[in-house]
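Structure, as structure tokens:
Note that one protein chain of the assembly has been removed; the remaining protein chains are unaltered in position.
We call the chains A and B, going by the order they appear; numbering starts again at 1 in every chain.
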Amino acid sequence: MTWVNDVIQGIMLGGFYGMLACGLALMFGLMRIINLAHGDIAVLGAYLIYVVLEHWNTSPFLAILPVLPVMLLLGYLLQRLLLERSLRSGLLVPLLTTFGLSIVIQNLLEQGFSPDVRSLGAQAGSIATSSWQITDQLSIPAIGALTLGVAIVIFGALQLFLSRTQPGRQMRATAQDPDTAELVGINSKAVYARATAIAVAIAAIGGMFLAIRSDFYPYSGPTYLIFAFEAVVIGGLGGSLWATLLGGIVLGVAQTIGGQINPEYPVLAGHIVFLLVLLSPRGGLVNLRRVTA
Amino acid sequence: MSAQPLVAPASAPTTIRRWTRLSGGFTTGFALLVVALIFVPVALGANTVQDLTTLLTYVLMAVMWNALAGYGGLVSIGQQAYIGLGAYATVWLAQHSVNPYFGMLLATAFCGVVAIPLSFLMLRFRGPQFAIGTWVVAEALAIWVSLDNALGAGTGTSLSQLDSYAPTSREHYTYWLTLAFAAFFIGALFMLLRSRLGSSLQAIRDDEDAAASVGVRVVAGKRILFLLAAAGAGAAGAMTLANTLFIEPTSIFSVNYTAFMIFMVLVGGLGTFEGPIIGAIVFYELQNLLGNDGVWYLVVLGGAAIAFALFLPRGIWGTLEERTGLRFMPVGYRLRRGAAAVAAASVDEEP
Partner (left out) sequence: MSLLDLEQLYLRHGLLEAVRDFTLVVAEGETVALVGANGAGKTTLLRAVAGAHRPSAGRIGFDGADVTRVPAYRRVQMGIALVPEGRRLFPALTVEENLLVAAQRRRPGRWNVDTVIEAFPMLERLRGQRAATLSGGEQQAAAIGRALITNPRLLLLDEVSLGLAPLAVEDVYRSLATVIAEGATVIVVEQDLARAAAVADRVVCMLEGRIVLEGAAGELTREQITEAYFGLRRRGEVEA
């Protein structure tokens, strides 16, 4: 049954969206900032991997290793230099700052890499194209399964980090009450910077999969930001980190099924589901609750 | 203990004025400027006419975005939805034998009407949900339009019905209509801010929950701004079409328009009346200077938006206003007391 196949494809696509959404949800849960440059940061990660691959002929899965510490540092700097100030100035400013950042990143990427469309699928090797044939109508692409698997690992690791480690506990406390957190000795600025660093690094992993699954160019970012945000909002049902992954899966399935109905419809189908969730009574009350254990 | 009632200490009577000589003079000057601008096509050459049309379109976009963000506290990154809608509605109407210029008027009204149900959806949110919600709507509209073959689908379409006009007349009519739209929407916003709604908007901006608790109809106030901004953006879209003659979904619904609007309003002065106009002029000059440098110009735009947002959030005009206490357009109140004045957030002091 092709529908079953579609749902499975949708779930795996959802894993990808969930991964993209993870960092966004983390930053929002902690700081109430939606980083409008999040998608562009993922694309930036993809470009950095591309740069590594120019010098080192290997697979993107290895090329990402040197990229991750760079992204961690970038995230840290992003928070300390830009977002920290924005946080103090009210609710409008972070939106405007991250939007400006998005424009800057996109255009710097075009300047540096030309507007050509690229893909890292070739360098990923057979894993990008192979699949397991289960039945006549059901096949599971290897990259899809891998993406979903990695997404689950990332979410799991983040969850463990938040609930079992001291820095994670500090992050949860700061999310729940930043004022009191300072009063018990937590340096909230350092906590925020750590979170942004993690969010940016996870975005880079998302960028890697983005570049393998399909092509990308300097202006790919916003599309993925929208998907990530839609995943977070749809998943707002639970208010927990796993809900974001679930939201991503719902979005992925909606898009895949929409695509079945008409090949031009997948993205639109996702938008419709998103708007429907917003419209629903829960949608109105979904205030993207903070990241909790 | 004596039975005297408590009496407030005597003080000079308080007067409230809306106009000062300066603001009265300026408003008159502004009106005269609009009248003078009417004569531009007669007095000046074709290039100037087209340039001014572009500038006026930017002014309209900036003022309308500021109406929503600066006065309504609603940061929209999806106003391009109405820019595109206004343009495509004009095309559709022209295809159905409506006079193109009349079609632009109708398209503008159409955008305002479409915004009504959208407002019920969007105004339930604030902050990031509102922002991205508006953006998703714009994206959805862009996709929807690009699926329509009659409207040129993905490759775009043109307002060929304008070919029936001689090029010079077409440019002149386009200019005058743009001027009319800009003057109308600026005027409408002005009247709105001076009305009772204006003070409730100020209250909403300062503290939404407190305003609601004293009976200010928060959502109604925001809705009016939302509709006005939508119609204004629609007019800007229609005029962009008239000025450039060709549109396609990816560009007319592009989020770059939001980037422009944010730049203009932040640089000019968010939440001030005059600011966006100044910002539009700055933007226009910047475009002339850098426009041919492609991406660098957008980098400068984005970087400037960040810098202003972080370091000069009140923009050029806002900072000027703060330092000097000057107000050209009388949209606030001036309180004058006999005794020493107390500074308050929403009340200006007589300089």
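Here, contacts are C-beta pairs under 8 Å (C-beta built on N, C-alpha and C of every residue); 3 or more make two chains touch, one makes a residue touch a chain.
These numbers were taken from a predicted model, which means no experiment stands behind them.
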item: Contact with the hidden chain (one of A:Met12, A:Leu78, A:Val93 or A:Ile186); value: A:Ile186
item: Residue, one of A:Gln159, A:Gln176 or A:Gln260, that touches the chain absent here; value: A:Gln176
item: Subunit A residues touching the omitted chain (full complex); value: 166, 169-170, 172-173, 176-177, 179-188, 292-293
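Quick note on the criterion: only the chains that are shown with their structure count from here on.
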item: Distance from the mean Cα position of subunit B to that of subunit A, given in whole angstrom; value: 33
item: Residue ranges of subunit A touching subunit B (in the complex, touch as defined); value: 28, 32-34, 36, 82, 85-86, 89, 91-93, 95-97, 99-104, 106-108, 110-111, 222, 226, 229-230, 233, 264, 267-268, 271-272, 274-275, 278-279, 284, 287-288
item: Contact footprint of subunit A on subunit B as seen in their complex; value: 69, 73, 75, 77, 121, 124-129, 131-133, 135-137, 139-140, 143-144, 147, 255, 258-259, 262, 266, 270, 295-296, 298-299, 301-306, 309-310, 313
